[in-house]
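Here you go, one structure.
In this view, the complex is presented without one of its protein chains, the others remaining in place.
So that you can tell them apart, the chains are marked A and B in the order they are listed, and the count of residues begins at 1 in each.
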Amino acid sequence: MSARAVTPSVRAVETPFRRIVSDFCANPIAVCGLAMLAVILFLALFAPFLSPQNPYDLAQLDVMDSRLPPGSKTAAGGTFWLGTDDQGRDMWSAILYGLRISLSVGVIATVLALVIGLAAGLPAAYFGGRAEALVMRVVDIQLSFPAILIALILIAVLGQGTSKVIIALITVQWAYYARTVRSAALVEKRKEYVEAARCLALPPARIVFRHLLPNCLPPMIVVATVQVAAAITLEATLSFLGLGLPITEPSLGLLISNGYQYLLSGKYWISFFPGIALLLTIVSINLVADQLRDVLNPRLQR
Amino acid sequence: MLVYLIRRSLQSVVVLFVMSLLVFAGVYAIGNPIDILINPQADQIEREHAIAALGLDKPLWEQYFTFLSGVVHGDLGRSFVHSTSALGLILERMPATMELAFTAMVIAVLLGIPLGLWAGLRPNGIAGRTIMTGSILGFSLPTFWVGLMMIMVFSVMLGWLPSNGRGPTTLLFGLIPVSFMSVDGLQHLVMPATNLALFNVALLIRLTRSGAHEALLQDYVKFARAKGLTNARVIGVHVLRNILIPIVTVIGLQFGALIAFAIVTESVFAWPGMGKLLIDSIGVLDRPVIVAYLLVIVTFFIAINLAVDVLYSALDPRVRLTESKG
Partner (left out) sequence: MMPSVTKLSANDDHARAPLLEVEGLRTHFFTKAGVVKAVDDVSFTVARGEVLGLVGESGSGKSMTGYSIMGLVDPPGRVVAGNLRLEGRDLRMLSEEDLRQLRGNRVAMIFQDPMMTLNPVLRIDAQMIEAILAHRRVARAAAREEARAALAKVGIPSPDERLVAYPHQFSGGMRQRVAIAIALLNDPVLIIADEPTTALDVTIQGQILFEMQKLTRETGAAMIWITHDLSVIAGLADRVCVMYAGRIVEQGTVFEVLSRPRHPYTRGLLDSVPSMSARGARLAQIPGMTPSPLAVPAGCAFRDRCSYATDICRKMPAMEPVGDPAKGHTIRCFHPLRVERAA
């Protein structure tokens, strides 16, 4: 017996999914995060129905309404709850649409990067050899540079535009997935069920995708959740710097950058509220990701 | 130890070489070199002159060698906008960025490690939980937005701090212009440095906390207590010495990240560093400057990685001594 205090590990019999859910709910903060995330997703999904005004329909805008503080009244008797920006757009509506764009760009980029990372990392781990060494070397070198740098350089080389931004986001992210799935796959590869599958002379593709992949998923889920938040932040930063999404796809970052110039004259709301929306989105994703990580980590099973 | 040093240095040189190849490929082979290196407003005759002068009509491998020799001599092209050496421009702005990054790192260490230690020692107390939740905020807050809010609160509403620019500089060691020596300089430095430090404070809090948490479960802590050592010594010497090793390496690596993230902070606070120069250059397509920045940054990163590796082996006696035996 080691000198460490012995707290016996007793595990009741329950399905893994149930256990994950119950472990997750053990942390009230994480549950709050999940709830907040659900609300945000709802708002983003139904933005056209929920916003009082379509902020990108020029016919609905009146420049006389521009730069009004929060709580001002519209000509039609409604209220600009969060004020208006320099073109007379209702901030609340702009934020709802902005959420939509920020979230969709973030999620699309993450999903595509996940697929690419898996496609690179899993076979590399399974087949090993020089291919693996090469892939991992590329991954290591890429990961030693900060994401924002890589993204900026890509934008500089490729030019601007929505697809270029998504390409940049994917390029920045795939390496994380490749590395994570490779570590997980290396561990799983040594387990007996892989050996058994090989003895059955199953084709390698089947072993990799039907057997290895599902068991490598838990850490991938955690990484993906965190990365969605990172992708959203990165896109917002790029848009803020004027190098992100074009004006036709105004994400939250662009909204914030619009308001930058009015900050010094005290018209804070043009930057403030989109920032809060961004903040809440990212915080809720990170809270969920944090708890997921603790719940899915086999080493923390006590 | 020496063998290790030499081996790592050689590795770094190789990586540097590979990166120069990639940059070259990016500029000359993939991108249109003419657009990248020659001012787009030049007319036909000037273009032909420039093409010939830059050797763009020569075969690719010859161009690479010219490029390499240019790099070695410090000639990375002339900026379209400023008409001076691109490398010179970068080097001129470097001290400002370094000062910002360095100050941010100091702030992050002074705040992050003690707070993380506290949270690790009392994970279930109110302070511990608050610190951890706070650290999640630190991660989640988009740096640029926090910068904007800082300006809003401290410059516009409270009027305590200036909203942009760098303070007056004095020469440190007679060579490097720094601005923290004067009160005005400090006032300009505080907000951008704190803004930049935010992410790292959160990171260090989490690292220190998990390190301390894990360390406390180790047998050597129990043994130290069994020897009758004071709590202060157990934590301050036994625990800290163990967790500092990985933390120091993270700090080193993060320094590179700070220089990159400074790009954003410099834009928000109009701090005259390399990052702001890069953004401006991307905006106006001043490509020689972009290339020069790239090469400088890559060199920096490789140097930092090397330094961190060496530092790690110097700090951890297990690595140091097995290396020297081998």
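Assume a contact is a pair of C-beta atoms (placed from the backbone, for glycine too) under 8 Å apart; a residue touches a chain by one contact, two chains touch by 3 or more.
It should be emphasised that the depicted structure is a prediction, and the values quoted were computed from it without experimental measurement.
S.K.: Tell me which of B:Ala226, B:Ala270 or B:Ala303 is the one touching the absent chain.
M.R.: B:Ala226
S.K.: Consider the whole complex, including the chain that is not shown, and state which of B:Arg93, B:Arg166, B:Arg206 or B:His238 touches that chain.
M.R.: B:His238
S.K.: Which residue numbers on chain B touch the omitted chain?
M.R.: With respect to the unshown chain, the touching residues of chain B are 218-220, 222-230, 233, 237-238, 241-242, 245, 316-318, 321.
Basically, only the chains that are shown with their structure count from here on.
S.K.: Find the geometric centre of each of chain A and chain B from their Cα atoms only, then give the gap between the two centres in Å, rounded to an integer.
M.R.: 24
S.K.: Give every residue of chain B touching chain A within the complex, in rising order.
M.R.: 15, 26, 30-31, 133, 136-137, 139-145, 148-149, 151-152, 155-156, 163, 217, 219, 222-223, 253, 256-257, 260-261, 263-264, 267-268, 278-279, 282-283, 287, 290, 294, 297-298, 301, 305
S.K.: Flag every residue of chain A that touches chain B in the complex, lowest number first.
M.R.: For chain A paired with chain B, touching residues are 2-4, 29, 141, 144-146, 148-149, 152-153, 155-157, 229, 233, 236-237, 240-243, 253, 256, 259-260, 263-264, 266, 268, 271-272, 275, 278-279, 282-283, 285-287, 290.
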